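Have a look at the structure below, then the notes.
Only one protein chain is missing from this complex, and each of the others stays in its spot.
The first chain written gets the first letter, and so on, giving A, B and C; residue counts start at 1 in each chain.
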């Protein structure tokens, strides 16, 4: 097996490392790299992650590919008796604002994101007569206020996605002061963003976006050129830890043998 | 089989006749005569009644006594495959105010009722330091505003129960003007009251309680003496239609062989 | 992670005075009776209890003065009679603050608590004097229509009885029972969940139940504490496994009438040697 890896491999591996053992999460089904990252984490460093899939299974069988469950009826039937538990979609929606504060993290793939972490999956231009209509936020607008933190990913880091100010706020960003004021301080909003160039977060003195690490195959200049605002790049910014042999092997043979993650490079 | 019948038999038979075929209803489980009346109606003139029992079964098997279902585990199991349908308790609670206006009627056994049909199942005296504490309304306060009409029954008609003005309104009465004003005119409130002396309703010119019919074993004077206010008794007030032979036979052999209805004469 | 332990230890650990506690079940069905008995044995007082329809559970706890504030839509012994201590505590001793709800308003308050909305509007309370005496029930107007807005119920702890639990904390109850939602309603709105079960099973046995058509009543995400308590709902009923023990309820109702006989009841059925039910 080759130790070469693609940018999307780096994204999935980095996403997976944002996940801690013993946390609880779910993913939407239209963000393939996130689903694959969860599987990879469960197969490597986070075996006790509690993971809802499809709003129903809790910790589906690791031997069954998650996409196969949804598309192969026999696999669907078999998976039933191997999951660690079952819940209901309605119950999952209760967890979002219920008394238990259940969800540790969620994922967002923003169409636009700005220096404060506000995301836009709605429109460019006048909201009533938009120049460009994105598919819509689905849960993206909710989970920043429903999961303890949000992990974002952007398959192609460019200046159309990373803008100084989003045209429309579909989901509120990190904004710790605002969160305190409206009583949402238990929810940090977007905590990190994984792109094909590096990893970003909001741990700068001003709370705006900064570069946490740069992938080994990209450069400071590339990130700067492909970002539509002045983001903070510390002088000693480290290189992202590359995927290990084990991670790559698990990813390719078990977590995503069908290469579902590549849907994210094709469709944006 | 004797054609003699008890006051509680008359109550159950009269309750059953208030039920029309093709209506939809449920009953609470702590009002035995109502449950028995529903069974009797289903076994005689209302075979198409849609009846929730226990918040779950729809039209449970007529061959199984309803109380037996709840107390005999084998009967419970057998009843499952014979009901006409299944719903959920949560769904039943949705019907109470949901978009379909599903429930045709419900039952109330009031501890106090006044000339306007207001009922009190809460307290006598100061609500914060009551002289007498009733068990509480349970759903009695809800169903007058959730079922198209309410059928009340009083196992012992006396002046402690029939009062000029209730000490406390647990559930609002007929009050058509009030209902129109608050937008509840689809719900008539209490439409009729069956007691051990007669049948009462609110079809008087003033909208206050009147006697619709008097049971063959009771008199105008008895009703007047045992009512704590001046209720309207039309000069030509008819005698309540007595239970038929068929009704009595079905009641005794099939609808209530365990004589559950007699709980209502013992406990008030 | 779920904690699995004996009833007495878990009660000692998690049930403390002033806690807001909701009970599963209703009207002599599915009540967490073994926990009620253990609360009495440990003489825990000052509780704030939420139950849709209270019966023996509430009357026992009121009899030993364990409840400081009580929320319910009804407290009685269905088919048997009044709840003696409920009346005494309110009419004579004024030892409990009783907050009456209607059945639907309490259901909606449980549902609101579960989804995290702070209050909810409904219409069946219109015209009820409960609105006058409850300062937490508010008349509001929305788009020209009148509603009563009631606050969500968010207990610190919910206590329910169920059929079986596996080691992961998944809780099972057979399908086609009538009454499980009487227990999930007051459970989903609570911050923590304590489940007693007829038996603890292996994860494999749990999966077999799933294969045979059952679903989980609570998932491992929901449960915090689990204890085995065979016949733990007795004398309330637990269909389809055992019926409400109406004979016992009648015995209780009789013995509750006088303090002396109530003490005898407590000695015989709660403090005495645990007998086979």
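We adopt the following convention: a contact is a pair of C-beta atoms (placed from the backbone, for glycine too) under 8 Å apart; a residue touches a chain by one contact, two chains touch by 3 or more.
Not measured: the values here are computed from a predicted model.
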| item | value |
| --- | --- |
| Neighbouring displayed chains - absent chain, whole complex | A, B, C |
| Contacting the left-out chain in the complete assembly, out of C:115, C:179, C:243 or C:266 | C:115 |
| Given A:57, A:107, A:162 or A:202, the one touching the chain that is not displayed | A:57 |
| Contact partner of the left-out chain, one of A:108, A:139, A:200 or A:250 | A:139 |
| Interface with the unshown chain - residue positions in chain A | 29-30, 32, 53-57, 70-73, 76-77, 80, 86, 88-90, 93, 96-97, 122, 127-133, 135-146, 168-172, 175, 178, 182-184, 260, 263, 267 |
| Touch list for chain B against the chain that is not drawn | 22, 24, 50, 58, 80-82, 84-87, 91, 93-100, 102 |
| Chain C, residues in touch with the chain not shown (by the definition above) | 108, 111, 115-123, 142-143, 145, 147, 175-176, 210, 212-215 |
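To be clear about the criterion, only the chains that are shown with their structure count from here on.
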| item | value |
| --- | --- |
| Distance between the centres, which are taken as Cα means, of chain C and chain B, whole angstrom | 27 |
| Whole-Å gap separating chain A and chain B, where each centre is the average of the chain's CA atoms | 57 |
| Distance from chain C to chain A - Cα centre to Cα centre, in angstrom | 41 |
